[in-house]
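For this view, one protein chain was removed and the others were kept in their places.
The first chain written gets the first letter, and so on, giving A, B and C; residue counts start at 1 in each chain.
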Amino acid sequence: MKKKYFRQQEDAPAPLRCRVDRVVRFEEVDALAIVWHGRYPSYFEDGRVLLGEKYGLGYMDFYRHGVIAPIKQMHVDYRLPLSFGEPFTIEAILHWADATRLNHEFILRNEAGEVTTTGYSVQLLMDQEQNVLLLPPPFYNDFRQRWLAGELV
Amino acid sequence: MKKKYFRQQEDAPAPLRCRVDRVVRFEEVDALAIVWHGRYPSYFEDGRVLLGEKYGLGYMDFYRHGVIAPIKQMHVDYRLPLSFGEPFTIEAILHWADATRLNHEFILRNEAGEVTTTGYSVQLLMDQEQNVLLLPPPFYNDFRQRWLAGELV
Amino acid sequence: MKKKYFRQQEDAPAPLRCRVDRVVRFEEVDALAIVWHGRYPSYFEDGRVLLGEKYGLGYMDFYRHGVIAPIKQMHVDYRLPLSFGEPFTIEAILHWADATRLNHEFILRNEAGEVTTTGYSVQLLMDQEQNVLLLPPPFYNDFRQRWLAGELV
Partner (left out) sequence: MKKKYFRQQEDAPAPLRCRVDRVVRFEEVDALAIVWHGRYPSYFEDGRVLLGEKYGLGYMDFYRHGVIAPIKQMHVDYRLPLSFGEPFTIEAILHWADATRLNHEFILRNEAGEVTTTGYSVQLLMDQEQNVLLLPPPFYNDFRQRWLAGELV
């Protein structure tokens, strides 16, 4: 009964995924010795950055093409706490979107495999003057073509 | 055309509000010299803490009564960036809820009065063993009675 | 018996000072409910930024003149802890230096006036290519002339 953050058309290509392994750091926990709620965007970013590196969609890739991809929306659902020293995984999932936007979902799990936290972020592609790109840049189109063609895993 | 984060019954008492004045700190901006998206939960917390102090709903108030109020959901909508040194305001708004939960809305505005960021958080009241409180504790009931009676401003 | 961080010549002009009033934020404390040691550089910066604004030595002032002032050394002595919600003050003190460098001292005090933390930072002036400026830029010379002349308070 996991909540669905993004509605998907039936013929959309399968989402792209990657996983980061992490341990809760001392500075990340609060007075209750659990991770402070405001650190999770940082965990999400770790997943998004790794996925970006894997598929050529990182901060620097965009930068090289004169594009920025600011986050327009972020959401976190907190289910179970994480404690100092606890190992956990961050799964980042990029869902297909027909529009020029990046829809990431995030799933954190503890060592027992329980889902502790879920969430999502939405990014738009913009030029350096913060105008939304209506026509996606060539490198991004190439990426989408390869995704559609099933060449990305 | 502001998005409504919480649906409200017509006879609910008016929400409680407070405002924090802030300036963007150097360590809060990223390589583009705008506030990194992951810092906004911290801005929201500044508003929530001030509202909590004003109405006796702070971390320490809950703690004194053996109650914790963990954040179960957080959402941010990013509209305009904030830059280093830029003054801005954080408005925190507590909406009435029939259930034992705290529904906060947040509105950030720049010096020109433009809304730069909005969002919300949802908290449940729990005992120290992380069991949801179905019956709200007396101090919290008193607070709600005064709110209903129009005694809070 | 306060430790002296910077040796001073007898004829140096009196140091410049300013004070920031702060309260410990929830996200700044650790599992022991005291401020995590790594947050103090952030407190020091609050003091340094305010002093910079007061005397035209802020990040943006340097930037406008094509100068950067990277921190080359930082030191913290921890004497007493600070707890969540505790009010404290940050005193920033700029000491005179014959060389082209900024020597700041920091003194934090709790509500009882006890010194909780002290420290210092050292900055060099550089051009945008990170070459140390041997000849200080005109705006910085003006600042020093006014300081020597006793015009700054």
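Some points to look at:
As a convention for this text, contacts are C-beta pairs under 8 Å (C-beta built on N, C-alpha and C of every residue); 3 or more make two chains touch, one makes a residue touch a chain.
Everything numeric in this text was worked out from a predicted model, so none of it was measured.
In the complete complex, the residue from C:V76, C:V115, C:L133 or C:L152 that touches the missing chain is C:V76. Touching the omitted chain from chain C are residues 31-32, 37-38, 41-42, 45, 59, 68, 70-78, 81, 130.
Mapped onto chain A, the interface with the missing chain covers residues 25-27, 42, 45-46, 49, 58-60, 84-85.
Counting the whole complex, the residues of chain B in touch with the unshown chain are 26-27, 29-33, 36, 38, 84.
Simple rule for what comes next: only the chains that are shown with their structure count from here on.
Centre-to-centre separation of chain B and chain C, using mean CA positions: 33 Å.
Residue positions 26-27, 84 of chain C each touch two or more of the other chains.
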